[in-house]
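With one protein chain withheld, the remaining protein chains of the complex are depicted in position.
Labels A and B are assigned to the chains in the order they are written; within every chain, residues are numbered from 1.
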Amino acid sequence: MDKTVNQKAWFLVLPVFLVVAFSAILPLMTVVNYSMQDTFGNNQFFWNGVGWFKELLDPSTDLGERFFASLWRNLFFSTVILAIEVPLGIVVALSMPRQGWTVAACLVTMALPLLIPWNVVGTIWQIFGRPDIGLLGYVLNSIGLNYNYVSNEFDAWATVIVMDVWHWTSLVALLCYAGLKSIPDAYYQAAQIDGASRWAVFTAIQLPKMNRVLLIAVLLRFMDSFMIYTEPFVVTGGGPGNSTTFISIELVKIALGQFDLGKAAALSLVYNLIIIIVCWVFYTVMTNAGADRQANKGVA
Amino acid sequence: MARIDLVDLAHSYSGNTADPESFALKPVTMTWRQGGAYALLGPSGCGKTTLLNLISGIVTPSRGKILFDGVDITPLTTQKRNIAQVFQFPVIYDTMTVGQNLAFPLKNRGVPKAENDARVAEIARLLDLTPYLGRKATRLTADAKQKISLGRGLVRSDVAAILFDEPLTVIDPELKWQLRSKLKALHRALDLTMIYVTHDQTEALTFADTVVVMHDGRVVQSGTPAELFDRPEHTFVGYFIGSPGMNIVPAEVRGREARIDGHTIALNRSYDGLPSAAKIEIGVRPEFVDVAPPAPGLLSASIERIDDLGRVRFARVRIGDAKFSARVPPGFSIPGEAAGLIFDPSHVHVYADSRLVEGSA
Partner (left out) sequence: MHSIPGRRVILSLFLIFLLLPIYWLVNMSFKTNGEIVSTMTLWPHQPTIANYMRIFTDESWYSGYINSLKYVVINTVISISVALPAAYAFSRYRFLGDKHLFFWLLSNRMAPAAVYALPFFNLYSAINLFDTPWAVALAHCIFNVPLAVWILEGFVSGVPREIDETAFLDGYSFPRFFIRILVPLIASGIGVAAFFCFMFSWVELLLARTLTSVDAKPISAVMTRTVSAAGMDWGLLAAAGVLTIIPGALVIWFVRNYIARGFALGRV
């Protein structure tokens, strides 16, 4: 659709701008402020320039070490859950029934984990994994696996990962399902006529049509998993030790636990910057994909 | 190449036990000649797409059989039927080039590469697609994409028939004519059976040698365009074909005469023994009724409007309560509202319950 140029559109956009700016810009300004200052306490601040940032990015300092350690944990976590959730989501979307009451039943069941408050998700798995009162913990231990997510690092990681898969795969599956539903029947009929095998139908028709939603799903999941806080916090608290302390947990510890404003602010900004860069990549790829589709409308 | 026979074929989307009048396709038995160019013509909802999908195997019939060259293929899936179908909107594989699209059906059937390439090249040449073989298929215009869809059907040398489901729907008007001519040329060159579904009579009449007219799930008439025009076997055919369509008015018919609104007109043949309970109507095309000054021997009518179409003028008139179209002879100036109508008896048909009645000579 062609858009007309109209600067008065700013009036329509103004409410959104104000609401989000109020919530976003003002606090960010405080954060930037704090990131460049140090305090003697008693609300007396002095200029620290890029001191906090230097400390943050220097692995030999305590702050730097904690930052980089949590950064690797986040990257590892995001990679693993993407590698599980995306293929699993696609497979589940392909397994959905075509019509009838079973479709609604599946959609509702799949949506259920998505609607549970994140702390309850944590609570559910905290309980589920306990050897004394949880089904999973009990069963695993009774077949001799010695599972304990409180004291064992590997078990803690495994629990956090399975919990995230349980929590969010449905989102990927629902997005893929939406993409699949938009494929007109004629494509499948044509493929039948062309004698395509099941695999060929997947690679030639379904996967290309799901491209856009898969991109959205991958980027949403990457970013949300990169920012994860509540669920692992409730289950492991960041432990054992700090083996599951992700960046956000680290940040909250420093900001609200230690009230180390300068360090927290610097960490916040760097954290935010990483997210914005990924977001920018997301946005560029999406708008290019959109432009591509426009361009496809008329060469011969 | 195949001769296609439909034997008592019928289909209902709500199961076999449904009320027979609700069937989307009422029982039909007919033969499609090998190498024929057929058009399935009818308004929306008349069952033509259903019939097409039954032939291609996309839909399994509630009843009846379909034979290709005498072999019952009704239980076979679409893949095994050697059918090609072109849909209303272009169906192409987005990630592939034009060449890869055309090669796809052969690749799936395990045809060796050399033969595959040769076939693709030949079909591309026939469809004027050769310069685009290396291009991504999504980048082409709608009519080029439809050609690719068509090409995928033609590329298989064992294809029995090609089915078209209103393929020109998304094509720009100025390109429709080009594509239609291309289809006709291909038909002559390749001697394939082609079945073309449309609701546009121009498309049907220019493409096909045999037009099959459908109405309300039934095949009403099947014949050449000339036959359909001159001798419609059903009032629907008369009304649907021609612009403007045939005039249908109720009448009393006895012997060689018909009485319409109190006036008598002569008929070419004798009609005796018409069922008394049936609805009797006269059908005559506007081209064969002339407007004349009112005269006592002529059927009187009042003129409501003149449509000037350039090379011919039609008058919309009223006979009693019925509306009627008639030709205004060239050079004739309309005196006023009242007029008389002169009928050409050789083109007046009698219909009982909407079906043509053959009179005796």
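Everything below uses one rule, namely that contacts are C-beta pairs under 8 Å (C-beta built on N, C-alpha and C of every residue); 3 or more make two chains touch, one makes a residue touch a chain.
Note that the structure is a prediction, hence the values are computed from the model and not measured.
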Omitted chain - touching chains that are shown: A
Chain not shown, touching residues in chain A: 1-10, 12-13, 15-17, 19-20, 22-24, 26-28, 30-31, 88, 91-92, 94-98, 103-104, 106-120, 123-125, 127-128, 132-136, 138, 166, 169-170, 174-175, 177-182, 188, 191-192, 198, 201, 212-213, 216, 223, 226-227, 229-230, 234, 247-249, 251-252, 255-256, 261, 264, 268-269, 271-272, 275-276, 278-280, 282-283, 287
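The definition used in the following text is that only the chains that are shown with their structure count from here on.
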Touch list for chain A against partner chain B, complex: 184, 186-187, 189-190, 192-197, 200, 203-205, 208-209, 295-296, 298-300
Chain A contact footprint on chain B (complex, rising order): 56-58, 77-79, 83-85, 87-89, 91, 93-96, 104-105, 108-109, 132, 138-141, 143-144, 149, 152-153
